[in-house]
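Data first, discussion second: the structure below is written as structure tokens.
Note that one protein chain is taken out, while the other chains of the complex remain in position.
Here the chain labels run A and B in written order, and each chain numbers its own residues starting at 1.
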Amino acid sequence: MLGEGKGVVQNCAVIVQFLFGRLFGYLIFGVIAWGINRSILQAVGYREFIIGLAYVVLSIFLICYAFFRVRTSCVVQKLTGIIGRVKNTIPLFLPLFLGFFTGLSFCPPFLLALTSAADKGGLAQSILFFFMFFLGTSVFFIPAPFVGLLRSFSVMSTIGKMAAGLVGIYYLYSGIIMLVVGIKRI
Amino acid sequence: MNQDKIKPDAIIPQASLIKTLLFILPMMFLTFAILTKGKLPSDPKSLFAIVITYLFINAIFFMLLYTGKTDRFRAIFFITYAVLFVVSFITHLIEIRGSMAVSQANMLQGETPFCHIVIPMTLIPLAFTRTIIFPGTIIGSFASIASMFVLWIGVTLALGRGFCSWGCFFGGLDDGFSRILKRPVIKNINFNWTYLPYAVLIAVVLTAAISLSPTYCAWLCPYKTVTEFVEVTSFKILMQTIIFVSLFIGLVIVLPILTRRRIQCGLFCPFGAFQSFTNRINVFEVRIDKEKCVKCKRCIQVCPTFSLSEEVWEKGKTRISCTKCGKCIDSCPKKAIFFHLKGTPLSGNQRIYRILFLYPAFLFLATIAGGTIQDGIVKIIRLITTGSMFIH
Partner (left out) sequence: MNKLKSILGYTWAFIAFFIVLATFFGNERFSKVLASVTGMKVSPWYTGGDVISVIDHGTYRTLIHRPVFDALIGEKREGFIQINWEPSTGIPQVIEEKIDYDKDRKEDLLIILDTSTGKATLTAYSPSIVSIERIYRLKNGWAVRIVLRKPS
């Protein structure tokens, strides 16, 4: 975006496409989380134990992600060939395509969101949970058309990591409580 | 680095006595109406308290206008308000409830006064469920939910984040402790900490929406130490109590003393972070005249909420976290910093800009604080004369 030197309106159009692709990716995961709930968690008896354990493990990862430099896997990096073909054949949809695949990054906050959504039960709740997660993680793209991606990213990245640490602590506590309840039930 | 021969904090009259008195006349009428509500009390203690409060408020406003110094006199009022708020609030709770602790039964019956800090956490649940996740009453009680929302909307439209220095009944505690030492013991604070309030805001808003309970109030708010808190009846509540008392000691007392900054307000409070966004649309702002500025960095050193930095110098304005306290303006040896109205020329009359800001800001403070200061004085008189603050 910075390189192409386009105006604010054109940059907004790119960002909207990118975010739409990202949203689509996230909503698919909302459905997957619901599927996990309906299939695995219903069949297994120790629901609180599994969810509690998942919360504890993933929140520890999230806290580490917040306080330490962690490189998260990005599916986009591994799809350079496909991205090249999309860029050459249907360049208009490149931001949409990129958005969809950045949404598939398996970072600790994402996995925690998946666990939390799987615990929800209803399809609507699961999808809504991922929609809220999408809103929260997409906030840092909002200033991009105006101030440039790099500068806004650095500030929002700091805030995001701090928020991740705090939310991680909250889920660690919730996970420990669920684990204790789950162990008592076993 | 140039230093002015006259100290920046010296008091030099900025306007004539007659002019100042004319300017404060409207405030004198308004504060009389607000404090008395059209009727003087017959009880001598209350009458004495009203007179003292009235004289105090108008003396402060007089000095603000006469000397041209904003922060020094604002702070006297602001800190007095915070201290007497604690006195008044705690005694009120003990009179009606017998304790500072709020029981689960009190919460069930909606007897918890609503606090402005909860507001950001209530918005998402309110939008989705049309319910307020707070154990108060909507209308008709002390600090009811709707009345506090109206107050918040009004102050947001009028002052933006100016609320934090001209209205918040907690901020004065932080402000007061930050002025105890003459020089800071801890001078260098990593600038990344200034982003923490926004992270706290995101975290508490999201967790409150997920759990449908105000997580900042339950787990973090340090001001529960001097207002009210949940009765300790479980291990979880005990943990919460330890956390908020520790945060109060650390963020409101110790760190402000050591840094001479408002640490809780500037580096933690999520409501302050939320109000920062309203500064973007508020008409009042603080600007820097780059031609007069000699980059002595005094303003950066004194700003209580870390709203000034070398980066914002270039833009000639403060960060969005500015609470419009006036400390940087008072400290500038070259008078390069000033209150300004958005849209108006930078070269315009700075005195007019300042008065146009001070009137709504001071009026807000006088109105929100007046009754509390009165009540605090009555309680102190009662303590001196009878040995107890409480009505028997």
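In this section, contacts are C-beta pairs under 8 Å (C-beta built on N, C-alpha and C of every residue); 3 or more make two chains touch, one makes a residue touch a chain.
Note that the structure is predicted; figures quoted are calculated from it, not measured.
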| item | value |
| --- | --- |
| Identified contact with the non-displayed chain, of B:15, B:126 or B:189 | B:126 |
| Residue of B:17, B:212, B:238 or B:391 touching the missing chain in the full complex | B:212 |
| Option touching the unshown chain, where B:48, B:149, B:193 or B:313 are the choices | B:149 |
| Hidden-chain contact residue, picked from the options B:41, B:110, B:250 or B:316 | B:110 |
| Missing-chain contacts mapped onto chain B | 30, 34, 104-105, 107-110, 124-126, 128-139, 144-147, 149-151, 153-155, 157-159, 209-210, 212-213, 283-284, 341-345, 348, 353, 356-357, 359-360, 363-364, 367-368 |
| Absent chain, residues of chain A that touch it | 42, 120-122, 124-125, 128 |
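Here, only the chains that are shown with their structure count from here on.
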| item | value |
| --- | --- |
| Centre distance in Å when chain A and chain B are each reduced to the mean of their C-alpha atoms | 37 |
| Sites on chain A touched by chain B in the complex | 116, 132, 136, 155, 158-163, 165-167, 170 |
| Chain A-touching residues of chain B, taken from the complex the two chains share | 192, 195-196, 198-200, 202-203, 206-207, 209-210, 215 |
